[in-house]
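The block that comes next holds chain A.
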Amino acid sequence: MVLSTQSLCKKFGSLEVARDISINLPAGARYALIGPNGAGKTTFINLVTGQLKPDSGRILLDGQDITRTGTADRVRKGLTRTFQINRLFPELTPLESVTLAVCEREGVSANFWRGLSAHRDAIEEGFAILSRLGLADVATRPTRQLAYGQQRLVEIALALATKPKVLLLDEPAAGVPKDESAMLFKVVANLPEDIAVLFIEHDMEIVFSFATQVIVLVGGAVLLQAGPDEVKEDPRVREVYLGSAHV
Partner candidate 1 sequence: MTHNQTSAIVESPARWIRSRNRWTIFEILFWIATLAPLYFFPAYLNLASQVAITALFALSVDLVLGYAGIITLGHAMFFGLGAFTAGILSSRYGWGEPISGLLLGGMVAALAGYVTSFLIVRVQHLALIMVTLGLGLLTFELANSLRWLTGGTDGLTGISTWKIFGYFRFDLWGYTSYAYSLAVLFLGFLICRLVVSSSFGLALRGIRENVQRMPAIGSDYKWHLRKVYTISAAIAGIAGALLTQTTNTVTLEVLSFQRSADVVVMLILGGTGRLYGAIIGAVIFLVAKDQLAGINPQYWFLWIGILLMAVVLFMPKGILGGLSRLIRRED
Partner candidate 2 sequence: QETVKVGLILPYSGPFADAAKQLEAGVTLYIQKHGDEVAGKKIELIRKDTGGPNADVARRLAQELVVRDQVDILAGFALTPEAVGVAEIATEAKKLTVLMNAATSSIIDLSPYMVRTSVTIPQVNYALGKWAVEEAGVKQAYTLVSDYGPGHDAESSFAKGFTEAGGTILGADRTPVANPDFSAYVQRVKDSNPEAVYIFVPGGAQPAAIGKALADRGLSPPDTKIFAQGELTHPEALESMGETARGVITTFHYTLERDDPLNKEFVDGYHAANNGRSPDLFSIGGYDGMHLIYEALKKTNGDASGDALIEAAKGMSWDSPRGPMSIDPETRDVVQTVYIREVQEVDGKLQNVVIHEIPEVKDPLHGAAK
């Protein structure tokens, strides 16, 4: 398993947002995490990546305990996420933003005695990532000025630039038009085989055509983990989440 969690628990006051969550992601996983609004999906990602501290439980990356490791260290170990609500660098251009992420990964960002343009590889790699996501045209405009959908893509580009082993995507396609979200998922699908992907998504067409396994989270606890078809048919999932639309 590349990533596994063991009985993660977390409470906000009296609200239990994570109840004994144990999940395993093998290399090459393309898993979806679904569940009603407020079920605790984002919280789970926050716990795994270190934005939040679990009350109890353990997190293992490549068999190594990272429960107490800082967020940045987890990213450098290959555990990266995107945010449901954009967290970008508004005045930087996408090219600069992504180059920054590449530089951080390569460990050259602390280097203050050489001009940025000396890190040619980093810049070209950053640009390549943007191109793959269709952002080449806007690569040199301030991120703030991009349309929402384009900003969503920059969010993904930043994550890809860290060369993750495990990629956690929090509603990556929200606000992205259909054709572009298809492209986005194609990019994700074409990531190297050994990268494990867990994505949160409320668009069932995407979930069922892209995920090999679906984890359903309800009220902070795992209700079910199964293949898409099984999940689709499960009456409990339908009742609390899918509704009648996907019958």
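Note that a contact is a pair of C-beta atoms (placed from the backbone, for glycine too) under 8 Å apart; a residue touches a chain by one contact, two chains touch by 3 or more; residues count from 1.
Quick note on selection: all candidates are chains of the complex that A comes from, given by their letters.
Here the structure is a predicted model, which is why all the values come from computation and not from measurement.
Of the numbered chains 1 or 2, all belong to the complex, but just one touches chain A: 1. By the touch rule above, chain A contacts candidate 1 in their complex via residues 49-50, 70-73, 75-76, 80-81, 83, 87-92, 95-97, 99-101, 103-105, 108-117, 119-120, 122-124, 126-127, 136-141, 158, 161-162.
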